[in-house]
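Other chains dropped; remaining ones untouched in position.
Lettered A and B in written order, each chain numbered from 1.
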Amino acid sequence: MKIIYLLLIIGFSSQLISQSCQNMEGAWTNELGSALVIDLIQEDGTLIGHYASSTGVDGKIFPLHGWINKNADNPNEVNIAFSVRWKGYGSITSWTGYCLVQEGKPQIKTIWNLVRSGKEFDWERIITNSSTFKASDQK
Amino acid sequence: MKIIYLLLIIGFSSQLISQSCQNMEGAWTNELGSALVIDLIQEDGTLIGHYASSTGVDGKIFPLHGWINKNADNPNEVNIAFSVRWKGYGSITSWTGYCLVQEGKPQIKTIWNLVRSGKEFDWERIITNSSTFKASDQK
């Protein structure tokens, strides 16, 4: 009987656990409704996941990889970078940023660069902007 | 005897073959003397390699991963992104750009973002600049 209670508690707790800056695995959503899912962060800092953009790519899902890093002097300042190859579109986006706690909740603040083909001039192939991702269950 | 000549020619030629925008595997050097080595580009566009920065990281070599992409309409416009986790420093750099042929030789032109820790303000954690990589045997 005690074991059942224990299992129930563990099960219930695990549903409440959401991602944090120290454990970023999980689903995140940006201000445009695009979804970043971090499936796995390995011990060497490798990040694996997938991305569903809300605009411009017909609702497809794309694999992503990247890195997590922090140093010993600033263990609470977690840096992140990841990139998506837009298969079939010829373009690639790289996001670079850091995790912040705002009002008790984690945010991934990023600056991104997107490089693409088919423009009149090569100098207009890279676009830039920012995205902030919040844990998806915060919405 | 002819066969030996032929083998000599093939051997000599293969030493002259360097990377191109269509086959970017090989060693590249930027304007500051940092070395980008692309070890492998896989069929799914994944890029694997390593990076030796000329400044700031004590001559260490770091693994990198990234993507290559192009689309069917612009097969000569090859886009690239890759990133390095500066293990022990807490920072990550993401390069985003494209390969160009200038005066008959390939160049990888990139804009990069570097995110780091330990700054007074979070808003000063991301730095940006540009790097152009040339095939290392062009120097």
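We adopt the following convention: a residue touches a chain if its C-beta (ideal position, glycine included) is under 8 Å from a C-beta of that chain, and two chains touch if they have at least 3 such contacts.
None of these values were measured; they are calculated from a predicted model.
Whole-complex tally (this structure file, single sequence, 2 chains shown): 4 copies.
Note that in this section only the chains that are shown with their structure count from here on.
Here the spacing of chain A and chain B, counted between their Cα centres, is 24 Å. Taken together, the chain B residues at the contact with chain A in this complex read 45-46, 65-74, 77, 79-81, 83-98, 100, 109, 111, 113-118, 122, 125-126, 128.
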